[in-house]
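Okay, here's the structure, questions in a sec.
Only a portion of the chains appears, each positioned as in the full assembly.
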Amino acid sequence: MTDAPPRVGVITFPGSLDDRDALRAVETMGGEGVGLWHADHDLRGVDAVVLPGGFSYGDYLRCGAIAGHAPILDDVKAFARGGGPVLGICNGFQILCEAGLLPGALIRNASLRFVCRDVFLRVETSQTPVTSELVPGEVVEIPVKHGEGQYVATPEQVRMIEGEGLVVFRYANSRGEVGGAANPNGSLADIAGVRNGAGNVVGLMPHPEHAVDPDVGPTGGQPLFASLLATALERAGATA
Amino acid sequence: MSADEEPLHRKLGLADDEYERIRATLGRDPRPAELAMYGAMWSEHCSYKSSKIHLKTLPTEGSAVLVGPGQDAGAVDVGEGLAAVFKMESHSHPSAIEPYQGAATGVGGIVRDIVSMGARPVALLDPLMFGPLTEPRNRWLLEGVVAGIGGYGNCIGVPTVGGEIRFADPHSANPTVDVMCVGLAEADALVTSTSLTPHAGSFMVLYGAATGRDGIGGVSVLASATLDGSSEGSRPSVQIGDPFAEKLLIEASLELIERGLLEGLQDLGGAGIACAVSESAARAGMGARLDLDAVPLRERDMEAFEILTSESQERMLAIVHPSKLEDVRAVCDRWGLQIAVVAELVEGGDLTVTHAGRLVAEVPAVSLVDEGPVYDRPCEAPRAAPGDDDDPTFQPYEGDLLESLRSVIGAPNVASKRWIWQQYDSLVQGQTLAGAGSDAAIVRIPGSMRALALSTDGAGRYGSLDPYLGAVHAVAEAARNVAVTGARPLAITNCLNFGNPERPIVMWQFAESIRGLRDACLALDTPVTGGNVSFYNESGGSAIWPTPVVGMLGLLDDHRLRVPAGFPRAGLAVYLLGETFPELGGSEFAEAVLGVVAGRPPAVDLERERALIGVLVEAAAADLLASAHDCADGGLAVALVESAIGGGHGFAVTVQTDLPAHVALFSESASRVVAGVALEHEQAFTELAGARGVPVSRLGETGGPRIVVDAMLETTVAELRAVHESAIPRLLSEAI
Amino acid sequence: MTFTFEVLVTLKPGLADPQGKAVEASLPAMGFANVSGVHVGRHVRLDVEATNEATAAAQVEEVARRLLSNPVIEDFRVLQSATADGAA
C-alpha cells in the first residue's frame, strides 16, 4: 500500500483543454493520474483533485460560471470540506471562485488581450498542498495563458485575504520583486493564486502542468506537483 | 418574370452556358433548389473551375505521401506508423467584413478538415497579410483577425505555433487571412474516401450545431466574386463561430472513429449540406435520399435552398451503418451534441431531396461534384517585365548603415511579431518545443523522439515583380526554415491568394506561380499534398499581389538534436553558408530605406538550395550546429542581428566582399544561412559543406553584449532588440 | 404564458473595468471628449414559461442571482417584460 503512487483526479468538463496535460504532469512527477468526468457524482477515491485549464462551456457567460454548477462540484465541495487537497489551474481557479470555494473573482485582463508567456511567481506561503515543499520568498517560473486572469475582490475581501495570509503566489520578476511589467494581467496586488482559509484548496492562473517537462519550457511546475503528490500521499496513508 | 429582372441562375452566380449545361445534364429545366445546389457546387470556391487545369501540373507524389490532393487534407508518413495530416485554407473575404468572426470561423473550418481525416489537430499556423498599420482600418482588421484566431484557437485546445504576417498597400482593401492546421493519426486509420466502405442503406448522420441562415450563398458568392458591387443587403450574413461546440465536435468525432463506428466522415464547409451529402455519395459511387425536414434548424421557416446551402459552422456528416446508429447517438449525447439522420445512401447515382414532404431536387450526385465546368482562362503577361533600370541594387546610397539597419529591423515585415503570437495559446497539448518566434515551429510527436517542423511562407513582394520567382522563393524559404532546425522537409500544402481570374493578367500571375511551385517542389522533393485557391481578392480593379503561401511540413528524427535560431552562447564561430550576390530588387532594404518596391527579385538556384538543405540536415544530425537561422527579409544583416537577439549574445564579424557594404549586408540572395558553430566542430562542419559544394565563409565569433560589423557598424544587442520588439506595438497604439 | 425579461448585469462600483476603460480612452480621438463614466456589462434576454408574471419574475431573479451574475463582483437588475416589449 505504501508503495502505491498517490492518485490524483483530473476533472474533464466540456471545454476543458489542459486536462490531458495535467494528467501527464501528474504521471511525469510519479503520481497516478485518474480521469474524472464532470457529469459523474464520483471522485473514484482519489487522494487529490485537479480542476484543469481550458474554456469550460466556452466560458461564454463568465469564466467558470456554468462549470461551477456541474454535478461533480458537489463532490468536490464535500472532498474539500473533508480536508482533501484541491487544485484549480486557470479555468479551474475560475471555477473554484465561481463555486464559492475560493475568495475573489477573475475578470478580463487589463490589456483586454489573451496573454501566453512565461512569468515568475513568488511563493507567499508553504501552508498549501502545492507549496509544502517550497519556502516563502522562493521564485518559480511558469507560463500563463489566459484572457481573463485579472484577480479582483471587494475591499473587505482583500482585507480578509491579506489579513489571513491567503495569497499563495504573486507575480514577480526573477528576483522576486513584485510590481510593474511582471504582472501580466493587472491582477490586484499582483495576486496569481490564493487558498481557502483551511489551506487545502488552492487556485492559480499560471499553468504548473506546462512547466514540468524541460523540453518544452521552464520547470517551475515541478515543485508544485511534487508538493501536491506528497500531500496526496500523506492523505492516502491517513485514510488507508 | 419581367424583362429586366435577372434570371435566378445568374443571381446564384451561374453563367448562362453553365445553366445550359445543367439543363443538358437533367434533360429539363432545373428546379430552384437544384439551381441553388449547382450554384454553390460549381462556384469558383468549390469547383476550382479556373484553377483546375493549372493545379493538375503540380507534383503530388513522393515516397512520404500517403494522401495527396483531392481529400479533405493531405497526409504524409512520419514514421512509427503515424501520419501527419495538414492543409491550409483562406478566410480572407469573410475577414474583410467582420475580422473577428471571419478569422475565427476560418480556424474552425480548417480544423474540421483535419478531423474529418480521422486526425487529432495538433498545431495551427496563421499566415496573414494586411495593408499598412498607419491606416486605422488596417489596425482594426489586424486586431480583429488576431483576436478571432486566438478567440477560437485558444478555446479548442489546439496550439497556434506559428505563421507569418506581412504588410503591403494592396492588402488594405483585401486582407489575406490564411490558416493552416496539422493533425496526427495512425497511418492505417486515416479516413479517406477509399479507406472505408459505405453500404447502400447506411445513414448519413448530421451532428453538431443546428442549421441557420448563416452565409447563405456565402462561400460561393463571397469568395467567388469581388466585394465591390455587393451592397450591404446582398452580403451574406456573417457566421458566428462557436469554438466550444467545435471542441465537442473534435472529441466526439475522434471517439467515433477510434471506436470504428463510422463508414465515412465529412466536414461541412462551403456549400453546406448540399456539398457534404453529394460528395459523400459520389465518392461512395452511390446516390442518396436527403430529407431536409430531418435537419435540426435554428430558425423557423427556412426554405429548401437555404437548408441545402447554409454554411452554419460546427457541423459534421457521418456515414453510419444502421447497426451502429445507437452507439453513435450515445457518443454524441455524452458530448452534448445534437444528432439527426438526414439521409440514406442508395444504389444508383441520384441525389433526391425532399422538403416539407415534397420532392425539391433530383440530380446525379456526380454532376454536382465532378462534372462542373472547367475553364482555361486567357493569360496575358504584362508588357514591361521588371528590368535592371529601376533596380535598387544599383541606386546610389549614401545613408548611415546603422540607421538603415534600425529601419530594416524595425520595418513592420521584419519586426518582432510577439504582440501577435503572445495572444495565442502555443502550449496546450504540451508538445511545443519551439513556437512562434523560431524559423519553424517544432511540435513533438507524443511519446516519440520525433517532431514535426512547420513553417508558412509567402513572398508577395517578390511575386509582384515576378510571380514565378515569388512562388519559387516561397517554397525555398519554407524548406530552408524547416531545414535550419535540422528537420528534413517532406511536403507542402498551400493557399494561393490572387485577384480576379477573369482578368488575363491575374490568370498569367496564377499560371506563373504554379510553374514556380512546380519547379521548386520537384527540385526540393517536397510534393504538394493539397491546398486551397482564393481568387477575387481585389477591389476597384486593383488586386492583391500574387501571393502563393506555402505551408511546409518537415520531420526531425530526434528532437534533442534540434538546432535553435539564436546564438546560444559566446565563443562560437559565426559562419555564412551560401553566397551573396548584388540582389536588392524587391528587398526589405529597398522598401524600408529607399522607399521602392522595384527591380528583379533575387535569383534562386534550386540545386544550390537543395545542397544547402542537405548540409543543414546532415550537420544537425551530426550535432555540428549550435545555431542556424536563414537569411530572408533584410538579408545577412537581419539574420545576424536576429541570431544575436534570439540567443542574447552579441558578435563581432567581418564581411569580406567586393560588394558595396549596404549591398553585402542587405542583399536578399537566396540559399543562405547564418550558423553558429562550436570551435571544435569547425573542421567537420566546413568539410561537410565543402563535400556538398556549399560555400561557407567564417565571419567572426559570438560573445559580449555588442554587435560589431567590421569598422562600419557598431551597436548593442539590447538596442536593436528594443527596436525589433517595439515596432509593432508602437504602430498599433499610435493615435487611434 | 411566455414572459420575456431582460437582465442587466453590471460590475460593482469600485472594481476594475478594463473594457469600460478602453472604450472611454478611445472616445476623445473620435470626437467625444464629453463622455465619461463608461462601464461595460452584460445584457441577457430570456423567455420564461409560467402561469403568471409574478412566478416568472421570481424565477428570473433566481436565474440572475445564481447563474447570470457573480455576487462577488456584479450587481444585476431585471427589466420587466413590459419594458422589454415596449422598447425597440
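Residue numbering begins at 1 within each chain, and the chains themselves are lettered A, B and C in the order written.
The working rule: a contact is a pair of C-beta atoms (placed from the backbone, for glycine too) under 8 Å apart; a residue touches a chain by one contact, two chains touch by 3 or more.
No experiment lies behind these values; they were computed from the predicted model shown.
Across the entire structure, the chain copy numbers work out to A x1, B x1, C x2.
The definition used in the following text is that only the chains that are shown with their structure count from here on.
Computed centre separation for the pair subunit B/subunit C is 41 angstrom, with centres defined by C-alpha atoms. Separating the centre of subunit A from that of subunit B, both taken as means of CA atoms, is a distance of 36 Å. Mean C-alpha positions place subunit A and subunit C at a centre distance of 31 Å.
Of all the residues in subunit A, the ones that touch subunit B in their complex are 14-15, 17-18, 20-21, 24, 54-55, 57-60, 113-117, 143, 145, 147, 207, 209-210, 213, 215-217. Those residues of subunit C that touch subunit A in the complex are listed here as 11-12, 14-16, 18-19, 22, 42, 66-68, 70, 72-73.
Within the complex formed with subunit A, the residues of subunit B that make contact are 147, 150-151, 154-157, 242-245, 247-248, 335-336, 421-433, 444, 559.
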